[in-house]
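I'd like to ask some things about the structure below.
For this view, one protein chain was removed and the others were kept in their places.
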Amino acid sequence: MSGTVEIAGARFPRPVFAASGCAGSGRELVGHCDLRDFGAIITRSITPTPRAGLRPPRLAETPSGLINALGLPGPGIEQFLAEELPWLVDHGATVIVSIAADSGPDFARIAQRLRQAPGVAAVEVNLSYPVSDLARRPFAMDPNAAAGVVHVVRRNTAAGVPVFAKLAGDTTDIVAVARACANGGADGLSLINAVRGLGIDSAAARPSLGAAVGWLSGPAIKPIALRAVWEVHAELPAVPIIASGGVQTGVDALEMIMAGASAVAVGSALLTDPSAGARVGRELAELVARRGADLSALIGCAHVEVGS
Amino acid sequence: MSGTVEIAGARFPRPVFAASGCAGSGRELVGHCDLRDFGAIITRSITPTPRAGLRPPRLAETPSGLINALGLPGPGIEQFLAEELPWLVDHGATVIVSIAADSGPDFARIAQRLRQAPGVAAVEVNLSYPVSDLARRPFAMDPNAAAGVVHVVRRNTAAGVPVFAKLAGDTTDIVAVARACANGGADGLSLINAVRGLGIDSAAARPSLGAAVGWLSGPAIKPIALRAVWEVHAELPAVPIIASGGVQTGVDALEMIMAGASAVAVGSALLTDPSAGARVGRELAELVARRGADLSALIGCAHVEVGS
Amino acid sequence: MITAGQWTASVMARRTAGEYSVVTLSAAGSAAAARPGQYASLRVGGAESSRLLRRALWIREATAGGRHGGTLDVVADVREPGGAWLAAQPESAPVDILAPLGRPFLLPRETVTCLLVGFGVATAPLIRLAEDLVSRGSRVRFLMLGDRAAFGVLGARRFSAEVIDRAGTGADLPQTVADILADGADVVYSAGSAAELRDVAEGLAGTQVPHQAAIHSPLVCGSGTCTACAIPLTGRDSVTRMVRVCSEGPVFNADLVRWADLGTVPGDCLGASGEQQ
Partner (left out) sequence: MITAGQWTASVMARRTAGEYSVVTLSAAGSAAAARPGQYASLRVGGAESSRLLRRALWIREATAGGRHGGTLDVVADVREPGGAWLAAQPESAPVDILAPLGRPFLLPRETVTCLLVGFGVATAPLIRLAEDLVSRGSRVRFLMLGDRAAFGVLGARRFSAEVIDRAGTGADLPQTVADILADGADVVYSAGSAAELRDVAEGLAGTQVPHQAAIHSPLVCGSGTCTACAIPLTGRDSVTRMVRVCSEGPVFNADLVRWADLGTVPGDCLGASGEQQ
């Protein structure tokens, strides 16, 4: 297994993480895999209050992908702190807490609550999802809005606990948003969240998701994620990136790293293979070993070769 | 076969078109299919001068998709008018000329040249591709820029010849761009162009395309295309849409129509199956017939059902 | 709590009849753990398939022991692309499988008269249940509804129970159930789609007969992580929550399921909000 990776000053035991929302509360994976297989478990996005989620259907299959419109179902910050976080920590998981809210003050409040909790290795700010109003434009679609939220979260988070900004893959200029977030205090970036997508059930003549518009993830979006990682790393090489979007194998993970990621997160793959985290980690370690290289030496290495 | 469709005042013999850039000059498909199988052939984007295209590799496979960075190779407007357009017209094709340029004046000049040519059923303005500078932001990423180009082309195009604006699928707010184009004089919209994507050849530790960043097309992006068609049709129901993005079967075409398209274009499918146009047309006609409906009655019909 | 395993099974045999196929898979030691009402989740289409999602399939039969660590029989609907793929696999083809998943039916402590109501292919989990009940001395009355073609392939008549075959009849379902119930039953077990089970529940309305319902619906992860399968259920604390069919079910106490509100997030559900429904 590849060893420890250091990202934005924090140490993670492995370079392969569980992407937000794809490992449930963590408990669901017990029996399927060891939570220590993951460099970190990024929690589903924790919101100010409990959420039941959106009406079904909530998920549908698309070519080499899936679309979901779940509506960030989850326990809310208080129950998360009371039950889920301690459970994860007890079970040896390294935890990055993803948070989502509608407003700066709500983000500040969650960040403050997290500050008092032991076992938070990092905070990931989900900027790509409209929390209470689906028609609202997510923060990640606007550099200023994104930077504002990041700033608030950073200010309310303990020093030494890095803050990652999770951006949307289908924004016009992701580099501009990334730069704004970095300037706003983000210690790193998570690229990318699922992109907006829709399915039609033609037999029923209606959208295949209850909410109509949803989010596309899985191998289908890997080229979109790689492009985002590539462009952001080219412009902001000092900002570490946790890459997600279609990672299913060690080769996929290595591609992300060569494009500029410091770590990768597996999302959809966990829905179809609960043991994907360990497998991807193992495959990646073998590929890195075969190159006789250290993983850190491979970060962004595909950039060097361009034009040669 | 489904009969004639009327879009923005122009009549097309069938609802299934060939997407820009995916039918070559038209000649290449002879022997593989009948050009009359297509409701229209949308030409590759014609530029002010001839273009050799980008360095190889120009195309690579991705999960349920492909990425390309061709660089708009083509003959330029003069040779197009002298050879390709007359040949297409002679062979019974209904021709929509796609045009691309770097500036308003260049777009105006191409439009003026087209105005004098017989056999132009419509003009499609490719707003999604940076013509001479890959780092430049395409017009389609900015409502004002897009509207400005559309306005210039519309002013220089004969009345009765509709102008379609072809938009990018990975812009932050496609409805805003669509609205600006409609206000700028677009008679219809083509949704969507391929979205930005990148591949990494991990064995070689370099991007799989010579130009690094390219454009992702094929079934992988169908949910992204459907989302764009859905949102634009919901906001601008009077503006006709030619939909492309992952259409490979009659079911895919019907999904696009139910989301709000008046016609569909097959792109990548033609690269893997040169007879895809006729096949998709036949499959769509059967599906429409089975519903006992007229195709026009199905346009956007999935919207009606939502919330019921 | 979780006893599910993940392994690469081999196709040992398959028997297709019309639109259904019973596929026997090597069980790698997991067969003994499988209880009636549980299911398996299979990866379909092979490694390069454009279809990513797993398919949930009832375990029709689980045979422990033997050379391959026992076998599991699952039932695939060949009209569905994933089912068609599975039914087309040759002997010894590898299939990625997770099983046994979900909460099984609870068996009565005493010997009682049980009414089993199965719909089409969802009859599968009830057959094993019937066998268990009969072997423990209970009396089983088995009402079969829905697609009759499924019963043949399931071997749904090869055990000693009173089989009431109403497959394919368009009869009023709640009334049928109520009528048959009137002939006597202490507990009811059902399996079928949400709409079908809602009708059964309606037929039982007003009675005090305990009813365990196994919901047959599309699943995604099968492990409880994705929440795609959530349905509203009112807990013993009177609070309605969205619960996951895949891991908190598929067998539920039917009295607690908000049958009328399936397909929605009811406004009184914990965490519901106007926009979210």
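Each chain carries a letter (A, B and C) given by its place in the written order, and its residues are counted from 1.
One rule holds in what follows: contacts are C-beta pairs under 8 Å (C-beta built on N, C-alpha and C of every residue); 3 or more make two chains touch, one makes a residue touch a chain.
Since we're looking at a predicted model, the values are computed, not measured.
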Partner chains on view for the chain not depicted: A, B, C
Residue among B:E6, B:E28 or B:E286 that touches the chain left out of view: B:E28
Sole residue of B:P15, B:G39, B:G65 or B:G188 that reaches the chain not shown, by the stated touch rule: B:G65
Sole contact to the chain not displayed, among A:S25, A:T47, A:S64 or A:S217: A:S64
Option touching the unshown chain, where B:G53, B:P86, B:G119 or B:G185 are the choices: B:G53
Missing-chain contacts mapped onto subunit B: 22-24, 27-32, 49-59, 61, 63-66, 68, 70-71, 73, 76, 132-134, 210, 218-219, 268, 270-275
Subunit C residues that touch the omitted chain in the full complex: 45, 48-51, 81, 85
Residues from subunit A at the interface with the omitted partner, ascending: 63-64, 219
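The rule is simple: only the chains that are shown with their structure count from here on.
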Distance-maximising chain from subunit C - centres being C-alpha averages: B
Central chain (by mean CA position): A
Mean-CA-position distance for subunit B and subunit A (Å): 33
Subunit A and subunit C: spacing of chain centres that average the CA atoms, whole Å: 34
Numbers and ranges of subunit A residues touching at least 2 other chains: 63-65, 218-219
Numbers and ranges of subunit C residues touching at least 2 other chains: 50
